[in-house]
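What follows is one structure encoded as structure tokens, with my remarks underneath.
Coming up: subunit A.
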Amino acid sequence: MALNNIIIQGLLSSLIVFFLTKFNKKVGGFFTIIFSGYLFFSLLSYQNSAGEIFDLVKFGEFDISFITSNYAWFFSMILSLTYFLVSFFNPYWMKKLINPAAYNLLFMLSMVGTLGVFYAKDFLTMFIFFEIVVWASLFIIPMGKSRKSPIIYYTISSIGSFSMLYAIFYLYNSFNTFDIETISSAVISNPNEYIFVFFLMIMAGLTKLGIFPFHTWLPAAHGSAPHTFSPVLSGGLVKVGGFIALIVTAVIPSFNIFSDHLQIMGVPFENYLIMVLGGISIVVGTLMAIKQDDAKKLIAYSTVSNSGYILIGIAMVDQVGFAGGLMHIFNHAMASGAMFLSFAGIAYRTGTTKMSELGGLIKRMPLSFAAYLIAIISLAGIPPMSGFASKWLIFQGLSSNGMMFLAFAAFLVVLVVLCMFSGLCLLHF
Partner candidate 1 sequence: MSQYLYIILMLVGIYGLLSQKNIIKMIISLNILELGLNLFIISTGYISGSNAPIIIFENDTNFVDPLPQAIVLTAIVIGFGVTAVALMLARNIYKKNGTLEIDEIRGEDND
Partner candidate 2 sequence: MKRIIAILLTVAVGIFIFTGLYGEDSDFKAFGEKNISDTVANSYVDKNVDADRESPESGSANVVTSIVVNYRSLDTLGEVTVLFVSALGVALLGGFLKEKVTFSVKPGFILKNGMKIISGIILITGIYIFIHGHLSPGGGFPGGAMIGSSFLLMYLSDEEFKTKITAFKIMEGTAGSLILIIGLAGLSIGGYFLYNFLPNGNVGDLISAGIVPILYVLVGLKVGSEISNLLGNFLNGEVE
Partner candidate 3 sequence: MINPILLVAIPLLAAFLSIMVKKLSGVFLFGVSLFTAIGSFFIENGSYVIGGWKPPFGINLVVDDYSFLILIIVNILFFLTLLNGMWDLKKNETVLLVTLAGVNGIVMTGDFFNLFVFMEIIAISAYILASSTEKYYSVFKYLILGTVGSSLYLFGIIILYGTAGTLNMADLASKLPEISNSVKVLAFTFIFSGLAVEAKILPFNSWVRGIFGNSNTLTGPMFSTVYATVSAAVVGRVFGQILTIDTNLIYAFITLTLMTFIFAESAAMASKNLRSILTFSSIGQAGLIITMFLLGGFYAALIQLVNNAFAKMVMFSIATKTYSSNEDDDIDNLAGIFRKHYMMGLGFTISALSLIGLPLFFGFYGKINILQTAFATNMWIPAFILIGSIIEGIYYIRLLVKLWNPGKEGDESSEEAGTSYTILNGFTVSIIALVVGAVFVVAGITPEFLVENIEKAANSLGDINTYLSSVMGGI
């Protein structure tokens, strides 16, 4: 199935599902499952195809086109898997929502939007689909508990996306193209101009990932979003930020562009600065998570700390750490998705996600508690789980470059997560 037909079908299906849910709620819910499944399996075929170009539509004098690549395939796999698994919750959750038709429409739009971001050939297409993801997810959050959190979410993410827009047009003004390949080759020639663009572009990644200075929206938005959309928000949409960070640091070879700049422990100072931010957000995320009473806010803060891990992995230029970072993206997507979904189940039955009111749950809902337990262990990085593998790789990368401070910060956090986990268990017995 050609990529652009998939995107077009996605956009049309979001309209279809809107009218379908208007007609009958259950049928709309099932349609989302079917379509996200179809999307997941049709994307499987793009595993090793790289460089195939599909153009969607001519937008004025620019054209919107896609290009397949293996890192884009990897990210789109994670995203469509998360959407597919989460959409199983949709049919049961329809009657609880105030506006199910709009929910399904925006759900599908954000799914298609993320695909557009990953497979974008030029920065303009990436920005268009990035903004579609932003405003699609924006109108779902107020269907949950709070009316203020979508505004904080939009403010911070628009600061990020508009600085990216500024950078894109700055590049367009100097290189007269939006295309990522030509820009990455053209930028090598004048590195110090690229510093300015690098920091502006990575801003979009940082705001979406919820890194330290921009993390305030994450607990507010994930905590108060409708229960079935929080897993998509924290599992999926945070990874879009990761993807942009990847584009800026790895696809456009930031290491050899900044190779002659000031080196701190063998890493250019720009990347090091990003890693320090990642480290801080790990510590901040975990410390804030401890004192949370609402479970969803607790998981949201753990997302902040884990996206800190991801950022360190991606920004690190060492081969091992980079692999660890990418793997952690997958682990975190699955783990936080599982945690949020288990709490969605709990909220479906009991109506509340406050841990203080959930004492002794293990007897009544053993299965969801088991899933929650496994997810916690994997996130904490305990040996048998995959979380351990990715964290260990990141530690290898960090320690091999001699960045002991960051390694220590990451290790400290593992201890804190352990005691968080023990606190949770006490509650449940």
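What we mean here is this: contacts are C-beta pairs under 8 Å (C-beta built on N, C-alpha and C of every residue); 3 or more make two chains touch, one makes a residue touch a chain; residues count from 1.
On how the list was made: all candidates are chains of the complex that A comes from, given by their letters.
These numbers were taken from a predicted model, which means no experiment stands behind them.
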### Task
Using the touch rule from the top, find which candidate among 1, 2 or 3 meets subunit A in this complex.
3
### Parts of subunit A lying in touch with candidate 3, wherever the complex brings them together
57-60, 62, 98-99, 124, 127-129, 131-132, 134-135, 138-139, 142-148, 150-151, 154-155, 158-159, 162-163, 165-166, 169-170, 172-173
